[in-house]
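First the structure, in the form of structure tokens, and then the observations on it.
Right after this comes chain A.
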Amino acid sequence: MAGLYCPVCNPKGENYMKLKTILMSTAAAGLMLGGTSVAVNSASHGMAPCEGCTDSLTVVSWGGAYQNSQVKAYSEPYAEATGVKFVWDESSNEAVAKLRAMNEAGNVTWDLVDVVASDAIRLCDEGLAMEIDADNDLADAPDGTKASEDFGDLMVSGCFVPQIVYSTTFGYRTDVADWGGKKPESICDVFDLENFPGKRSLEKRPINNMEWALICDGVAKDEVYDVLATPEGVQKALDKLGTIKDSVVWWSAGAETPQLLADGEVVMGSTYNGRLFSVIEEQKQPVAMLWDAQVFDLDGWIVPAGLPADRLARVKHFLKYATDTQRLADQAKYISYGPARKSSAPLVGKHAELGIDMAPHMPTDPNNAKNTFLYNYEWWADNRDDLDAKFQAWLAQ
Partner candidate 1 sequence: MADIRGAAVRFEKVQKSYDGENLVVKDLNLDIAPGEFLTMLGPSGSGKTTCLMMLAGFEPATHGEIFLNDKPINNVPPYKRGIGMVFQNYALFPHMSVAENLAFPLQIRKMNKTDQQAKVKRALEMVELGAFGNRRPAQLSGGQQQRVAVARALVFDPELVLMDEPLGALDKQLREQMQYEIKHIHENLGVSVVYVTHDQTEALTMSDRVAVFEDGVIQQLSPPDVLYESPKNSFVAQFIGENNKLHGKVTKIAKGVCEVTLDDGTKLKAEPVNVSAVGDPTTISLRPERVEFDNPDKLDNTVKGKILEILYLGDHLRVVMSVAGNPEFIVKVRNRGIKRPLEEGKTYSIGWSAEDCKALDFSG
Partner candidate 2 sequence: MADAAVSGTKTVLTTHDGKPLKVSLAKALRREKLRALMLIAPLLLFILLSFIMPIADMLFRSVENGIVAETLPKTVVALKNWDPASGEAPGEDVFAALHDDMKVAVAEKTHTRLGSRLNYDQPGISSLFRKSGRRIGRMKEGDYKQQFLDIDDGWGSVENWTTIKRLSPTITDSYFLASVDAERGADGIERKPENERIYILLFVRTILLSMAITVSCILLGYPIAYLLANLPVRTSNLLMILVLLPFWTSLLVRTSAWKVLLQQQGVINDVLVWIGLIDDAGRLVMINNMTGTIIAMTHILLPFMILPLFSVMKTISPSYVRAAKSMGATDWTTFWRIYFPNTVPGIGAGSILVFILAIGYYITPELVGGTSGVFISNRIAYHISSSLNWGLAAALGTILLVLVLALYWVYDRIVGIDNVKLG
């Protein structure tokens, strides 16, 4: 049990570095095979019959394009094969609080919940999510590689089955006259009001912003969290953010930055890379990606603790199907997030509607991932409350 519990236990240790290596290699494989990936017929995927299972599933996700990609890649083919009825609940952004409330009331109505990794860790900490035995509960890779190895260190919590790697990064408008033809190339251009005047949008929370501020204030990447752990480091980060505070529009929903960019309200802004993809490729707005110092994060499934047997059996049956190699690769047809399995990367193909290669739009693509930053879950779990109080106090001043 204990061994399964948390693979990324030491924030600065070897596991942390390993995670990064794996992400890189996943991306490299994607690049090599991306254009020529072989489509595997999903119907040929042998599915074991589900015995003693309920015939409906309540799945919680984020709504919008992301949920749509899950519906297309996972639930529609599964429903076609099994006749199971899916009920979608768009509550992922408040999943932790709702699960806790359901748990206190003794009536958990959700079967499967999509959450970001940090929330999964918290749900696991609170005993609200069920631990998952990766090798038994999840499908092996087509070449027989065990699931635990295929997901590798991305399984950051014993309760968490990762689906995608996404990144928080910057997009900028390509038509800003004041910039005199210059284009931002480094994360530190966000802090450079002289060369790149205009409003920026940043998320209304300390995570990522503090790291970027320290990096641009001359702190080495691998020392960021050490510095941030000291009061002086926090002040240093806030001071750096303070240099652009008057030019920042703070967002709290991921859809805000794309809209602000499209309206010309801001000239650059941070958001999830998939949101920027849709602004650039689907809405054809004059916006480009600044991949520099993008911060990787994970999104995946947890199963609420204490489900009755019939519901649990159905969830496990679906989970095994929905997280297999092909399904994760299929999801990338609909949204530009990288599949969390190593074996899925070579199968990433073209966008389902636009027909463009998806591999170059993945955050893990080597061209995009020249300079990346890894979000330290453990460190933030310890310091989020404290830093958030300081950050909000700073914002309110």
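One rule holds for everything that comes next: a residue touches a chain if its C-beta (ideal position, glycine included) is under 8 Å from a C-beta of that chain, and two chains touch if they have at least 3 such contacts; residues count from 1.
The candidates were selected such that all candidates are chains of the complex that A comes from, given by their letters.
Everything numeric here is computed off the predicted structure, so don't read it as measured data.
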Candidates 1 or 2: which touches chain A in this complex? 2
Provide the residue numbers of chain A that touch candidate 2 in the complex, in ascending order. 2, 5-6, 9, 93-94, 96-97, 100, 122, 124-127, 199, 204, 235, 238, 249-250, 252-253, 259, 263-265, 378, 381-390, 392-396
